[in-house]
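Worksheet for the structure shown next.
Of the protein chains in this complex, one is absent; all others appear in place.
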Amino acid sequence: MQSALFLLIKVKFMETFSKITQSFKNQSFMKTIGAKLDLVDDGKVIISVKLKEDMMQQHGFGHAGVTFSIGDSAAGYAALTKMGEHQEVLTSEMKIHLLSPADGKVLKAVGSVLKTGKRLIVVKSDIYSIKDETEKMIATMLGTMVPSIVSS
Amino acid sequence: MQSALFLLIKVKFMETFSKITQSFKNQSFMKTIGAKLDLVDDGKVIISVKLKEDMMQQHGFGHAGVTFSIGDSAAGYAALTKMGEHQEVLTSEMKIHLLSPADGKVLKAVGSVLKTGKRLIVVKSDIYSIKDETEKMIATMLGTMVPSIVSS
Amino acid sequence: MQSALFLLIKVKFMETFSKITQSFKNQSFMKTIGAKLDLVDDGKVIISVKLKEDMMQQHGFGHAGVTFSIGDSAAGYAALTKMGEHQEVLTSEMKIHLLSPADGKVLKAVGSVLKTGKRLIVVKSDIYSIKDETEKMIATMLGTMVPSIVSS
Partner (left out) sequence: MQSALFLLIKVKFMETFSKITQSFKNQSFMKTIGAKLDLVDDGKVIISVKLKEDMMQQHGFGHAGVTFSIGDSAAGYAALTKMGEHQEVLTSEMKIHLLSPADGKVLKAVGSVLKTGKRLIVVKSDIYSIKDETEKMIATMLGTMVPSIVSS
C-alpha cells in the first residue's frame, strides 16, 4: 500500500519536474544568460549561472539584472512545485537586497516557499557567489507569486 | 554674469553626462541586452531596449530580468546625476511590481529621484511597454541607492 | 437619462462611502491613535492623525508605526473604492520608505491605486507631515492589497 502511495507521489512529482524543465527551456532569456536548472524539489528550486564577460556592470562585477533574473526564476519555480497540474505562476512583486558584489565565477540562486495561499504564494530566494570553492550570500529576495491558468 | 553661471552649470552637467555615458558603456550586460541610454537630465534618466527573441520568459513576453535591468540602471544613473564628481552609486535594495506582461516591441525605463540624502538616495523607476505607438506602464520600481567612492 | 445614470453612480458611491466609514469605525486601533477619515474618493482616500505625546519614538518624533498605520489604511481603503459591494481587502505586503522624521503636529496619508486586477490591487500611499501650514512628504509606501469576501 505504502509503495503505491509513494509511486503516486513520485509520478505527480515527475509531472511537476517535467513541467518546470519544459517551462525553463521555453525561457529564451535563461538560455541567453546561460542559466542552468540544478535542482527541483518540493518547495525548493536551484538555478545557477556562470558569470561571463558580457554579463557585467560598470565595475566588472556580475550585473544585478543577472542576479535578479535567476533569483526570480528560482523563486517562481519553487512556487510552481506547490501548484496544481494546469497552473502556472507569475511574479507580482519582488524585493531584492544586494548584500555584496557578485564577484565569483558562478552565481547560484536557491528559491523557496514561505507561505502557500489560494490567491498568492510568498517566496524567497537567496543568491550565492561561488569563488575558489567558497560560497558567499550576495543577495536575498522576498516576493509574491500569483497563480495563473495555463493557456494552451 | 548669468551666462557665466549658466556655463558653469552646463560644464558641470556635461561632466555628469560624460561620466554616465562612459559608465553605461562599461556595463557589458547593457550591451548584451541591447539597451540604449536615451536621456540624461538632472534627476532623471531614460534607458530603452528592443525586446528580441532571446529575451523572453516562458510565455513569449519580455523577461522580468530585462525589465528589472533597465529599470535598475535608469534609477541608479538618475541618482548619479545628484552626486559629486568622484562618486558612484550602488543599488542597495530595489522592489519591483510587475503590473502587466511586457508585450511590446520596446521597453522604456524612466528613472527618477525621490529623495537625496548624504547616506542614501531613494529612487523610483517606471517601465513602459511601447506597441503600435501607444505606451503602457508595465512595471514600477522603488528602491535605495548608496553613494560610493570611485576606485581608479 | 444622464441624470439617472449620475444618480446610480452617486448611489453606488454612497454605498462605498458608507462601507468605508463603517469599516474605519470598526478599527479600534485607528481610534486609539486618534486617526480621522478625511476623504473618500474614487481610488483615493485620505487619513490624518494628530501626533500626540504618547505616539513618539525615542527621539521625540512620530513613531514609524503610526506613519505605517495610517498609510496602510489609506491605501487599503483606496483599493476598497474599486471593489464590489460584498468585498473587502487585506494587506498582503507593503514597503515603506521613511524619507524624513515625522516632526509635525499632524500626519496626513494620501492612499491611491496604481493598478486594479482581479487577484490583487497595487496601491501607494504618500505620508505628509504638517507643521506651520507647510506640508512635507515624510514617507512613501508601495504595496499589494488582496480582495476578500465579507464574512457576515
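Going in written order, the chains are labelled A, B and C, and every chain counts its residues from 1.
Methods note: a residue touches a chain if its C-beta (ideal position, glycine included) is under 8 Å from a C-beta of that chain, and two chains touch if they have at least 3 such contacts.
Here the structure is a predicted model, which is why all the values come from computation and not from measurement.
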{"item": "Sole contact to the chain not displayed, among C:36, C:95 or C:119", "value": "C:95"}
{"item": "Candidates B:28, B:92 or B:116 - the one touching the absent chain", "value": "B:92"}
{"item": "Contact set of chain C toward the excluded chain (per top definition)", "value": "23-24, 26-33, 53-59, 63-66, 68-69, 72-73, 88, 90-98, 151"}
{"item": "Residues of chain B in contact with the chain not shown", "value": "92-93, 95, 119-120, 122, 144, 146"}
{"item": "Residues belonging to chain A that touch the chain removed from view", "value": "95, 97, 99-100, 114-115, 122, 140, 142, 144"}
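The definition used in the following text is that only the chains that are shown with their structure count from here on.
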{"item": "Centre-to-centre distance between chain C and chain B (centres being mean Cα positions), rounded to whole Å", "value": "31"}
{"item": "Gap in Å, rounded to a whole number, between the CA centres of chain C and chain A", "value": "35"}
{"item": "Where chain A touches two or more other chains, by residue", "value": "92-93, 95"}
